[in-house]
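A short write-up of the structure that comes next.
Of the protein chains in this complex, all but one are displayed in their positions.
Here the chain labels run A and B in written order, and each chain numbers its own residues starting at 1.
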Amino acid sequence: MIGNLPSDPHPWSERREAGLANTTMRQTLGLVTRRFSVGKRRVFAEDPEQEAARRLGVEAKRQAIANLDSLLDQFASKVRSNGGTALMAGTAHEAVEAVRSIAATHQVKVVVKSKSMLTEEIQLNRGLEAAGLTVLETDLGEYIIQRAHETPSHILAPAAHKNRQQIRELFEDDAKTAGLAPPVSDAASTLTQYARERLRREFLQADMGVTGGNFGVAETGTVVLVTNEGNADLVTTLPRVLVTVMGVEKLVARWEDLTLLIQQPAMNGIGQRLSAYTTLISGPAASVAEGPAAWYVVLVDNGRQRLRHTVYEDVLSCIRCGACLNVCPVFRQVGGHAYGSVYSGPIGVVETPLLTNFGVGAELPSVACTMCHACKEACPMEIDLPGHIIRLRQEKVRRHLNAASLTASYHWWSRIWATPRGYRWSLRWARRLQGLYQRQGRLVRAPGIARGWFQTRDMPPVAQETFIEWWQRHRGGLDRERRS
Amino acid sequence: MSVDLKSLWRETFRARWEAAGGHYYQAADREALGSLLAQAWGELVTGQTLSGRVVYWVPPAVEDWPWETWLHRAGAQDLFKWDATADMRSRAAACDVGLTGALWFAAETGTVAIAQGPTMGLLPTVLPPVHLIVVDAASVVPTVQEGLKQLQAQGSLPPMLKLISGPSMTADIEGTLVVGVHGPGKVGVIVYGVGDGG
Partner (left out) sequence: MATVRLFVTCLVDVFRPEVGRAAVTVLERHGDRVECPVEQTCCGQFAFNAGYRQEAALLAKHFVEVFEGDTTPIVALSGSCAAMVVHHYPELLREAVIEERGSVKEAEGWAARAMAVGREVVEFSQWLGQGSPDSALGTVGRQRLALHQGCHMRRILEETRQPKELLEQQGFEVVELEDSDQCCGFGGTYSMTEWRVSTALADAKLKAFQDAQAGGAAYLVSSDLGCLLHLAGRLRRLGAQDPTRHVAEVLAGEEDRP
């Protein structure tokens, strides 16, 4: 089944320009992505045995994808025997409907959420609000962008595009409607304190908590959540109903597999050995003292299983650590919004068109990758991101999704340069014509697909004597002598 | 052999836990625990504008120790013992200090494991701005992996298990690190029984 992802109506060029123009975002992303990457190198250097765990973890994830059908059954029945309820949702729509009907069954009015990319993917908030529910994001970054009616710009730093002054203004408006004292300064600690107090009230009134899931363990029916703020811990233990919405690909077979993987998101994504809070849920609460009295797990496919048994299958092992975003040069420049998809950075470039069969983000493989391979080096799950980006570019050629001028250029250029005669002929013509495009001995413009280069850069002209021509003139005879 | 190993693990735990922003105390024996609690209170609670209300539960094995006396002596005003038969939400939310036990603590990551259970709750770990954890010195494990394996080997998993590796924190505003977002900004681990050969 082909997945359904939300898409940004603005074209790439507008999204890119908005990203390049947002200096706050570029500064913040520059700071956090480098801090995360440096931290990652440090923790792996200090605990080299984690490298062995990572490798075994990759194997466990690959195995789980191979056996996904039986793992899904095993997980669901284990959750049931632990006292919870597991539901399968094939599409984004089905997933939202499942959560809505749970909310209706339990007469829920207020929902608190911890950060979940999947709920962004299925646009759960919109679906629940349409049913008359109040939905509050509780991750600080998510809360900020919810107030601004925006979407995350980095999976680990969702509000990286906002500066302190902007956040203070958002909170001042919020304080008016909530009847609270506004934050007294724009210091990060003051703004954080405001959000803590503001959300505390909502937490205590909430009937239902919604979380994502970082891992699911089939053997034990356990869901694992990692956060640093502790918000997921309030979401899971305060409301009487807890709903975990999780992609089917998050399952691993055994508890032991989890032990290999549990540190990987934090180690690779933010350079911590483990997130400050890791929560493992295996059933509803044991007493009435705290929540949840009822626990549901909604397992969402939305285009994922379609990738099994294809060359792209390894994409399903993504643990959403964000390591590929942190090292991606394009991501650092344009930020997450420019991708126009819930999933940004290299994994978003690959996953968005794959899940939607090029319905969303078809432009991404071409526009958002310099082919530098930093993501491949960074990915703890050894996903062949640059290889997939090339494959998706090839797929675009097959589907005629590129500009006709680009395709025509490559068609003729490759045919002409595939013979030495054609190569030399093309250079002779270039020497004849390049006078039209020169200033002070430099090429300053050019026709065709090369035009973009000359928007911002010069180029030396085609040499009057190429190296090979020079070689033939000076060494050609000598070479032949030696070879014979 | 195992004695040395465990004290090494505790040292590693201490280094990692403190590096993450946590506080660490260890008591040689039961008698020292009371004064350590007072010390922790002085460092983590006193000075903040807190009312000194405490919600707490301790592991069954040490339930008969004089926790109330110690806490009062440390500076606690009101004490709410965790009651699994009543709704504890608003009561825990009104407290400034949560005191809980723990299953085990792990060296490599500086992590404390706390389970939900019939007499143990998780709200005290996250609602109050200060969280104090008392844990048996003998329960130290080298890694989270090891702790999780032991847990599984015991047969049944708790409905909810929490692994805490430092105070609640965020860098969501311009990448600036701030502690105490939704959970406690101050976390202290008090290890007891260090002198028992644990």
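Everything that follows uses one rule, which is that contacts are C-beta pairs under 8 Å (C-beta built on N, C-alpha and C of every residue); 3 or more make two chains touch, one makes a residue touch a chain.
Because the structure is predicted, anything quoted here is derived from the model rather than measured.
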item: Contacts of the hidden chain among displayed chains; value: A
item: Identified contact with the non-displayed chain, of A:77, A:105, A:185 or A:370; value: A:370
item: Residues of chain A (touch criterion as defined above) contacting the omitted chain; value: 16-17, 20, 34, 327, 329-330, 332-334, 365-374, 376-377, 390, 392-397, 402, 406-407, 410-411, 413-415, 417-420, 423, 427, 442, 444, 449-453, 455-460, 462-463, 465-468, 470-472, 475-476, 479, 482-483
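Simple rule for what comes next: only the chains that are shown with their structure count from here on.
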item: Between chain A and chain B, centroid-to-centroid distance (C-alpha), Å; value: 35
item: Chain B residues touching chain A - in the complex, by the definition given at the top; value: 16, 20, 82-90, 92-93, 108-111, 116-118, 121-123, 125-127, 144-145, 148-149, 152, 157-176, 178, 180-184
item: In the complex, chain A residues that touch chain B; value: 24, 27-28, 31-32, 35, 47, 53, 82-83, 138-141, 144, 157-160, 162-164, 167, 188-189, 191-193, 195-196, 199-200, 204, 220, 222, 228-231, 233-234, 236-238, 255-256, 258-260, 262-263, 272-291
